[in-house]
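Not every chain is included here, but those present sit where they belong.
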Amino acid sequence: MSPPSCGEICRKPTKGQAKDALVKIRGIVSKNTGFLGAYVQILTGDAGLLYEEIRDAPIVSPHGHCDPAWFANDEAFANPAALLVVPDHYVFRMLFSQGADLADLGIGSAGGAANPRDVFRLFASNWHLFLGTPSRFWISYVLTETLGISTPLSAATSDQVYDQIAEKLAHPDFRPRALFDRFGIEVLATTDAALDDLAHHQAIRDSDWQGRVIPTFRPDSLLDPADPSFRTNLDQLAVLTGADTCTFDGYLTALRQRRAVFIAAGATATDHAIEAVYTEWLAEPETLFQRLRAGTGSAEDAQRFYGHMLIEMAQMSVEDGLVMQIHGGSRRNTNQAVMARFGRDKGADIPVATDWVRGLEPLLNRVGNAPEFTLILFTLDETTYARELAPMAGHWPCLRIGPPWWFHDSAAGIARYFDQVVETAGYYNLAGFNDDTRAFLSIPARHDLWRRGVALHLSEQVARSACGMTDARALATLLATDLARDAYRLSG
Amino acid sequence: MSPPSCGEICRKPTKGQAKDALVKIRGIVSKNTGFLGAYVQILTGDAGLLYEEIRDAPIVSPHGHCDPAWFANDEAFANPAALLVVPDHYVFRMLFSQGADLADLGIGSAGGAANPRDVFRLFASNWHLFLGTPSRFWISYVLTETLGISTPLSAATSDQVYDQIAEKLAHPDFRPRALFDRFGIEVLATTDAALDDLAHHQAIRDSDWQGRVIPTFRPDSLLDPADPSFRTNLDQLAVLTGADTCTFDGYLTALRQRRAVFIAAGATATDHAIEAVYTEWLAEPETLFQRLRAGTGSAEDAQRFYGHMLIEMAQMSVEDGLVMQIHGGSRRNTNQAVMARFGRDKGADIPVATDWVRGLEPLLNRVGNAPEFTLILFTLDETTYARELAPMAGHWPCLRIGPPWWFHDSAAGIARYFDQVVETAGYYNLAGFNDDTRAFLSIPARHDLWRRGVALHLSEQVARSACGMTDARALATLLATDLARDAYRLSG
């Protein structure tokens, strides 16, 4: 009677089992009211006045994950499931946590055969799972405000709502460019691999459409020797740039060249996603580079080299003016069975405790006082708001604190953010808001939630006499649009 | 003039000194009002409506530390001190922190000679120390609601209150079974060593009383090679089961057998209390087992083996359906002098920072996707609510977040819990409430505090339009009873 092996346990649950397992607490809530009012919190008093001040301000979206192809091709979105469920890891991770099979949600190649209508029904039938989450707010807002649908969502109404959405999506008013314009988006930054040819961005610029969609330089796979494709990526980098990526100097030259290409395409920022925050300045990077280039470096070599390259990137930012972003502290793809079957980014990324102080000290002591440099930090470890990020941003000239990120981009998360960063960092060391989403339709909902949070926070500041309404109004606009424009150098 | 040794400093304070030291700030509060109103917060508006909805719901108590002998024998509780002071580590730790000698509080063999009336007076005279703590709420509730005593507590009234309580305890209505019934307890789980013969549980089932009291399988001392009695416990396990606990397979067989015995006695869950959260799957556990069985293993061997056994326990749960609980992050018995004189669990257990993500990754990647598996996590490190537990429970199908535990089972602790877990985990990945107490009389008070916290939280959700009152009512019942029933499989 030996214990079941991982294979037996992890891979064998049949769809039938998984469906049975959904919902963990099946039967407990017999009726789902499908309440659709989550977005309509009435803000009164000063909060209401401050919200009105910024409610209809333009949307500045300096960091996110929309697909530039949408705006290059301007084709209709395929169907409600492909728009609202399949790309939204907030949505499918919750359904998975309650026993849904990701294949039944149309995820990955395993989900290729799923009927979009069935996918949507699986989501609609479990709408109650999202009670209390920002997803419920965002989707309610999208359905009601953006799509004009008033039918409460439930298993019973799923097909009806599906059809209503599908009808909208077929209309020219709901094509990507039309929505972009209707949303009042002033600028939208995408996130693009450093090896990307930026053809979609070129197509957008070549079109007669005036929307400002710009790329962001994301070089992770060229900097992290632990990436399985690191060496082939460097080969590809050589092909793309003509530089000799077999020497460290050639490698740096190639990176500089790619940055210049992104700048020419409108980029104003880079982005780095790292798990542990670690930087180190190597006196002799060439040796380590050669070992890693040859595939003979150790895990420690890889970490030290990556730490060095973050500083190189910071120094290139001093030279070329690209604002540097670091998203730190997410442990990626922690569920091996899901990774094997469905691939990366399938809801199993989990935050870990982060040490920004020691982790960034080598980088900051190298370039942190350079007046030309801006570095925006995003944390998933809220304990670092008051302990590390606010004191650091309240000292280092280069630093700005990014808005609440990912799991913390929520009503309570926003309140905790203001509560914990403002007293030490003030407002002017913040980077405003960014929606960081690949769910295009949710962009207005996300900015609206932030703006409500701003209004609530500032009205409390007025109530405690931290400022008067004149200052509060100025701060509201600052937080809604101006800090983002400034931090990302979008006005120039 | 050498410094005093530990012995001189730690062990020599005479009772006289200790009494003098009480209270640290003696004389500051000249009058103790003995205010007894802590339990009567008036909830108004939606909070009041939601509280009424669940106020009188049955009590589901799936995890705690009541003594099954109370219900097997149904004898009157000995005296007010033995009921309210001696077993309550929340109470005696606070008095100790202000200079009381634990012996004067009747603790341990050193306290055997203490007069219960004196013990109670020491407590009553220091009632003001509990201002602001949940103990003050719980005890006020017990005195007023459960025992019907309206005399404010103070040094002056101590004997009077003592006599009033003693009179009640002598009455048949205040025997354990009568109170159990009066409290409306639907089910009460105790926590029992894996080697326990469960005779009291058998006696309860054999009696004509209908109360449902069930055991919980707690195998710590059979799994942790660092436990001083680990090897003799395994010998005892062999005697009890007839299995050969000198081989790893025999050891597993014996554990499976004990689990089956607990299941037959009504158990639906196991419980594990660990300091560091560490799991690891060993390809060859036998080697390590033999070293540890022989007493020649290292501390690292012990940790790795324990980490492996937690995964074995999880796999057995997949087989036999017992819900697994992990209470992690408490550093036990940190005061060596108190440990030496009074023994374990005397108020010196202190939480430490906990890493659930990396610590559980091996276990979760082994069984975390199994639809049959439920794992409930309890933390004393609140920073893990939003950073780790909510994201993990919002992904892994097996996971549920346990309610606020120990020091955090309090009004503000409950508010922080909801604030930090719901937005990412939703409500359906929670495990409802459990009182986790050995203070039997405080059970209704603890559930009442939770229910007030639920009502306050949900009324705030309604105010911010996160849901309507219909959903809020359903969620209130879910949080008061249904999630606990479901998570612990108590309905079947």
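Read from first to last, the chains carry the letters A and B; within each, the first residue is number 1.
Following the convention adopted for this analysis, a residue touches a chain if its C-beta (ideal position, glycine included) is under 8 Å from a C-beta of that chain, and two chains touch if they have at least 3 such contacts.
Just so you know, these numbers come straight off a predicted model, no measurement behind them.
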**Message:** Taking the 2 displayed chains as a starting point, can you state how many identical chains form the whole complex?
**Reply:** 3
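The rule we apply is simple: only the chains that are shown with their structure count from here on.
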**Complete:** Distance between the CA centroids of chain A and chain B (whole Å) is 39
**Request:** Quick one: which bits of chain B touch chain A in the complex? Just the residue numbers, please.
**Result:** 252-253, 256, 312, 315-316, 318-319, 353, 355, 357-358, 361, 364-371, 374, 383, 386-388, 390-397, 399-400, 419-420, 422-429, 461, 463-468, 470-471, 474-475, 478, 482-483, 486-487
**Message:** So in the complex, the part of chain A that touches chain B is made up of which residues?
**Reply:** 1, 3-4, 6, 9-10, 13, 17-18, 20-21, 23-25, 28-29, 31, 33, 35, 37-42, 93-94, 96-99, 128-134, 136-137, 331, 334-338, 347-353, 380-383, 407-408, 410-413, 416
